[in-house]
Every structure is written in C-alpha cells, then in structure tokens.
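The other protein chains are all here in position, but one chain of the complex has been omitted.
Read from first to last, the chains carry the letters A, B and C; within each, the first residue is number 1.
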Amino acid sequence: MTEFVSPEAMAEMIPSGVKLGLAPDGSGSCPAMIRLLIERGIRDLHVVCAPIGGMQVDMLIGAGAISVLETSAVSLGETGGAPCFGRAIRNGKIRMLDATCPAVFAGLSAAEKGVPYMPIRGIIGSDVLENRLDWKVTTNPFDENEKIVVVAAIQPDITLIHAPEADRLGNVRLGRRREIMLLAHASKKTFVTVERISETSLLDDEKLAAGILPAMYVSAVAEYKNAAWPTGLYAEYELDAREVDNYARAARTPEGFQAYMSSARSAA
Amino acid sequence: MTEFVSPEAMAEMIPSGVKLGLAPDGSGSCPAMIRLLIERGIRDLHVVCAPIGGMQVDMLIGAGAISVLETSAVSLGETGGAPCFGRAIRNGKIRMLDATCPAVFAGLSAAEKGVPYMPIRGIIGSDVLENRLDWKVTTNPFDENEKIVVVAAIQPDITLIHAPEADRLGNVRLGRRREIMLLAHASKKTFVTVERISETSLLDDEKLAAGILPAMYVSAVAEYKNAAWPTGLYAEYELDAREVDNYARAARTPEGFQAYMSSARSAA
Amino acid sequence: MTRECTNRELLIYTISRLLTGVRHVAVGMSSPMPAAGAMLLRVLNKKRGLGDVQVSILGSVKHNAFTSGSEELFDCAAQGRIDAFFLGGGQIDGKGNVNLVGTGGYPNSEVRWPGSYGSAYLYFLVPRVILFREEHSPRVLVDQVDFISAPGATEDGVYRRGGPHALLTSAALFTFQRDTNRFRLESVHPGRSAADIRGMTGFSFDNDHCEVETPGPDAETLALMRSQVRTELAETYPQFAASLPEAA
Partner (left out) sequence: MTRECTNRELLIYTISRLLTGVRHVAVGMSSPMPAAGAMLLRVLNKKRGLGDVQVSILGSVKHNAFTSGSEELFDCAAQGRIDAFFLGGGQIDGKGNVNLVGTGGYPNSEVRWPGSYGSAYLYFLVPRVILFREEHSPRVLVDQVDFISAPGATEDGVYRRGGPHALLTSAALFTFQRDTNRFRLESVHPGRSAADIRGMTGFSFDNDHCEVETPGPDAETLALMRSQVRTELAETYPQFAASLPEAA
C-alpha cells in the first residue's frame, strides 16, 4: 500500500546510512527533497546514480551526506563541472565507485530480475574495471575462449524520484523514462514526489499504461509542485540554467555552498 | 527504413528455414499472416514463442512448417489442448525445446543486451533443464557455493507480430505489451501487421511514447485489418472463442485440419 | 434458510485460509477458484481491519497492475513482491514434483499437456506455492511424475526461498513438510474418510489416518461469499460466478 505523505514526512522516512537510488538531473531528479534531507542532517549515504548525477548529487556531497558514490559521471551539464564533487574527490572525502552507464543498468537489471549478477560486454582493459572489486572477469560459459565481465546486482534500499503525476492508488506516470522504471523495480522501496495527483486511475487509460510505475513498487507519494527546480522535469519543464549557474558559482568554495543552501532555505 | 508493403508481399519476405519469433495468442498474434505463410508453403521454421504459443503455432505445426519449436507451452487456452501440437509430439514430427517462461525472456534479454547468455534462478532439478543442451549449470562468480543456470541468448531472425497501429515513419504502438518490445529488440528484423496507420507520428504524444516500438526495429509494416482474428488483440478486440473451438474440433484429425485451412482460404 | 456450503465454496474458503497473511497473490486468468479465494481473503481482511491484499490476475486487462510485459510477473516474484501463487499439474507426486508436460515418454509423449509455463521458476521464488487440483485420483496424484516441470525439493547450493506449501483437492487438504519432503494430510473434506483419501492417492503421505474434517466458513463468511465476493468475481469470471450460490 502506498502512503500519501507531506514532503517533510517523506524526508523523515529516509534514514542515514541507506543505499539511495537517484535519477539524473532533469529525468526524475528532486533537488527540493534533497534540500529537505540535507536540512535534516542526513549522513553516510551510499548513492547510486542511474546512471549519472548532477546538481542534486553535488549538493549532497557538499553537505557531507555521501560516503560512497556509485556513478558513471557527475556533471552540471552545460554549466560545467560539479564543484563539491571535484573538491570531495581531491580531498578524499567520498569513496568513489566509478562506473560506466550500461554497467549501472546491468547491475540494476540483475536486481530487477533477482539474479546475483549480469554479464556485460566491453569494459575489459579500462581502469574503471581495475577499480571495481564488485566486478569480475569471467569466462563465457558457452565459449571458453571469451572473457566477459560480470557485475554484481545493485539493489538500492530506497529510490527517491520526482515525476509528473501519481494517482490515488499510488501508480506513478514516468512516461518513456524507463530507466527510472528499472531503478524502481530494482529498489526495495521507492519514494516519489509529484507535480500533481490524478483523481482517476492512471491505469484506466491503456495508452498511458506502458509509462506507468505500478503502485506495488511505490512506498510513498508526496505532492510537491516544482520540486525538480532548477534541474527540470522531462517533458514538463525546462532546466533553469541561470540558477544552476548561480549554484555552480557559489559552490566553488565550501563557504559559498553553505551560503547558497541557507539562502535557498530562507527563500523557501 | 521501414518498408510499407501488402500482407502478401510481407509473406514473401519471410523465407523458409528462419528462426521466427511469435507473440502469444491475443497479445500480438497474427493468424492471418500465418495462413499466408502456410499457403506459400513455408517450411523448416525454428519458432520461438515469447513465451507461449497457441492457435497460430498449432496451425504452423499442422501444416508441417515447423521443425524446431522453442516454447514454454502450447495451448488453445479455454478451448483446451492444441491438437496438431499433441499429434506432432506423439509422432516425433517436431524437435521440441521445452522452456519455462522466464528462461525465454532471459534468452531474449541476452540478445537485447548483446550478451551471449543470462543467468536465471530456479530451474535446477527440473527435467526442462535436463533436456536443454543450450542451458548450463554454472557457479555464481560472486558465491562459489551457489549453482545457477545460464541460458544462451535467443535471437530470432524475424519476428512477426500484429499491433493496433503504426505511423508513416514505421513506429508501432504496442502499449503495455512490453514482452513484444523485448522480442522485437532481440530480433534481427521485425515485421508488423497493423489494424490501422496513423498519419501523425506516434512519438509526438509523450504520453504514448513508452508503449511505442521505434521504427529502427521495424523492417516492414502492412495494414491488415482484423488480422489477429480469431485469437484477438489486446485492448482492441476479444478472442472469438467459437471460432477457436471450431478450429480445435476440425484439427483433431490431419484431414480435418486441411479442410479447415482450405475453407478459411475460400472464406477469405 | 441458508443453503449448505458447497464443495466449491469449501475450497474457496480453504484457499482463503491458506493465503492468510499474504499481501500480493498472483493467479492465472483461467483459475477462478484461486482468484475467488484471494478475493475472499481481501474482503475478510478489510472487514477485520487487516492489511490490504493485492490480487493480480494474469492476462486480465483490468485486474492486472503490471505494465512491463509478461516478464514483470517473474521479475516481481524474484524481487520478493509476490507472496503466493498457485500451480496445478497433470501429475503431482509425493515429493511435491509437478508435471505440466506429459506422460508416456519424452519428448514424444503419448499424452502431451501444454508445457511447464513459469513453474520451473516460480516454484523456487514464490514463498507460498499452493498446489491446487480438483481431481483427486491416483492418475493425478502419483508416486513419481513422468516429467519434472518443477521440482518439489532442491539440493543444497541452489537458491530457493519458495516451494510447495499445501496441496488442495476436492477431497482433502495436505501440507508440505519441507524437512522431510513429504505431504501430510491435514484434513478431509466432509463426506470423505482418511481411508478414502488413501485409496484415491497414488503416493504415501504422513498422518494418513487423519480424522480432522476440513472446516467450512461460518454463516457470516458464507453470506459474504454469496454477495460481495460473488459480485467481484463476476467482473472477471462471469460464467464461474454464475455457477456459485447467490445470497437469497
């Protein structure tokens, strides 16, 4: 059963120390919830980016909330490098699990399908592989002459995403962002903030159905308008590039980052 | 580039001897095209059912067109057993690759993801496994105490399906029948008959997008109204149970089957 | 005066008891009895203020929340999101092995059934698999199946969190004992004796002199079955619902 809660109550439901799945900026990212988590003082997260991170991940790093980061990239897109990420890497403040996008998807697919691992082509010879103890080079069981990588299943404890719409049953419309569907299938629990709540079932319209995350995967829903600002929400509203630039400029120093986060709070 | 052809021309594009992917009755089955293939005298097919077969598979068996059958089941649903299938099994007329549904999906997923195999839990201790030389029991590379089955990739040469709608670009609406999406992704070519052709792009409506098979997977489209009769088309029209019963009664003998197929031709 | 509980109603009620505590049960489109049992549990839970029961009817457009194709059922089971499932079987043997493929040789079986479907997988991954077959005869309940579609027991070193939970027929209820891999007769339906069951069963089982009669629903539950559950059933299984007694 999906619970319907306030954003603040949802933030209370995400404890420190969990493996947290997050969507890329603009495809289901929820910086407003990230701010609530930071205000609450969340710590020691193992963040899984599906498959890359942006502003919301940089904010969590800046706040010292991430201990392990599993991602194929962290970037502010057109704005450039993610400042807190770069600083944390230099200072050794986070344990980095550098990945490559399809390997993240393979790990999530393994969790989705309930298998302990998934084979994936490529990767051999890269330093990405050299630094991942949870990936192994094996022999293809059907061809003893082929070496092939296997990656372990990735099962987030909680996935936190923003979506256009949920209904009162807990079904959530993701549209063609099927990587978020995969992330939710792979996760033990999924928490979703939405722009609006539909009073009719989203599964009533057969044409919508393929883009609906069914309620059985959705532990809680909170209505939270504009919660993807400034990173944008796919097919709903655009990135606010000026605000991301403001953030990037401010976050160049730890003090600037703190000041940005405080002013964001007072503005809210 | 998707070609737009007549059903007859499409039948000419499917040669004997190929590995042919088919949808279950009622979820993308196309008995009308199967009849055209049989009339053309198609032979020696390796049919992959995704993951089960029904009337259209039974008709192909009755016509002697199948040499290898890879499926988790063949049944006429409420009507009962598939008569030509049962006869062919008794007489050893087809080589049977008995499967279990998720293993078919695992094999198709392997082809979709371009890996040679996929691990899958369960199955060990069943006679299904004992009879599949293309499945192996391996050791989980992350836990030497766990035995786990791996199934080889299944890549049909051609998948043949019926769908509600295509647009002029070759995009096809499947809706939530995502197992057909998987089948098309896994196949080298996909041929699609449709109830109707949309003059506007099906990808223009973001709400539809998650249920659309993109044109890049679709080799050819033929408009063929009611081509799923009598097996039905998901969310469009129901099974014609009386006609399936007629078929089942007729197909109890080889002669009855031949008579049924001839009269279907003259009725068409 | 209320009509007596029919055998079908007894089975539906027994299924609801076997499902006690589940949150999500999946049933096949052509399995109205398991669906009815699950729907009864849902109604009873609601009445008692207990947890909601999700019933997924495979193949149904309306009572089916899956949106990722027919592979989603199997993924969902692997994720631990399905608590109970039903398996039938052309043959079921005393070790809990199920045969959905055929008899009289393989591959050229004399009698061929449709095939194993998802059994070889779901039997391992769904915690509570209920074997349900109305026919109770030595033809169906055999000492050793001719073909193992899905094994009742599994060697060490193979991941298995699910398996046979109970076997329900029109004549009796057995539970499966995973430590000994044998069935135990739990109760005999009204009108039958343990001796009848021994004669009708092709395998040996424990507690074979069982004198417990399978309990039927109380009057209130029976009334619910004949009103609310019957109405819900009719949405998906109109013919089957029509065959059940209706509240006066």
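Everything that follows uses one rule, which is that a contact is a pair of C-beta atoms (placed from the backbone, for glycine too) under 8 Å apart; a residue touches a chain by one contact, two chains touch by 3 or more.
What you see is a predicted model; the values in this text were computed from it and never measured.
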Exercise. What shown chains does the left-out chain touch?
Worked result: A, B
For this session: Just name the one of B:115, B:160, B:180 or B:194 that touches the chain not displayed here.
Result: B:115
Exercise. Which listed residue (A:2, A:72, A:159 or A:190) would be found touching the missing chain in the intact complex?
Worked result: A:72
Seminar exercise, completed: Out of A:180, A:227 or A:261, only one touches the absent chain, namely A:180
For this session: Quick one: say which of A:131, A:200 or A:263 touches the chain that got left out.
Result: A:131
Seminar exercise, completed: Among the options A:98, A:206 or A:223, the absent chain makes contact with A:98
Exercise. Can you list where chain B touches the absent chain?
Worked result: 1, 111-115, 171, 181, 185, 203, 206, 209-217
Seminar exercise, completed: Across the whole complex, the chain not displayed is touched by chain A residues 24, 27, 51-52, 71-75, 77-78, 81-82, 85-86, 89-92, 95-96, 98-103, 105, 109, 120-129, 131, 145-148, 176-182, 234-235
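Methods note: only the chains that are shown with their structure count from here on.
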Exercise. So which chain is the furthest away from chain A, centre to centre on CA atoms?
Worked result: C
For this session: Could you give the separation in Å between the centres of chain B and chain C, each centre being the mean of its C-alpha atoms?
Result: 29
Exercise. Can you give the whole-Å distance between the Cα centres of chain A and chain C?
Worked result: 40
For this session: Can you tell me which residues of chain C touch two or more of the remaining chains?
Result: 61, 66-68, 74, 78, 125
Exercise. So which bits of chain B are touching at least two other chains?
Worked result: 109, 120-121, 146, 148, 176, 178, 235
